[in-house]
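What follows is a single structure, written as structure tokens, with notes after it.
Note that one protein chain is taken out, while the other chains of the complex remain in position.
Take a look at subunit A:
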Amino acid sequence: MLASLGLILLCQLIGEAITRGFGLLLPGPVVGLLLLLILLLVRDRFAIIAQGPLRNGGVETASRGLLNNLSLLFVPAGVGVVEKLDLIYAHGIAIVLILALSVVVTLLATVLTFRLVSRLFGHEAP
């Protein structure tokens, strides 16, 4: 469990070092995600690196633990909204309404494009 968490943190750390070091626009944890993914794919090829957290679903269990509580992790940043209520009041309800409208338009545009292209190219769900 601890080794698995350590591996996840290490991937993030290397990701941060790469993005900062090269001045990339990508967030560090996204690079960390790619690193962990590559590590898992390499493990399938070369059994020799299936050690510690990469054995018996170690890192898988730790990751699931984090993802099962993903909503919780947004609470501290979310509470920050109450501090900025005056900003919301200043422009009335307009901001909330246009954000909601934009969300609906974005959801529909994305989902319809996905379905349309999926059907055109025959990439249906297996």
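Heads up, the rule we're going with is that a residue touches a chain if its C-beta (ideal position, glycine included) is under 8 Å from a C-beta of that chain, and two chains touch if they have at least 3 such contacts; residues count from 1.
The criterion applied here is as follows: contacts and distances are computed from a predicted model.
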Hidden chain of the complex, named as in its UniProt record, picked from "ABC transporter permease subunit", "LrgB family protein", "Hydrogenase" or "CoA transferase subunit A": "LrgB family protein"
Where the unshown chain meets subunit A, residue by residue: 5, 8-9, 11-12, 15, 25-30, 32-37, 40-41, 59-60, 62-64, 66-68, 70-84, 87-88, 91, 94-111, 113-118, 121, 123, 125-126
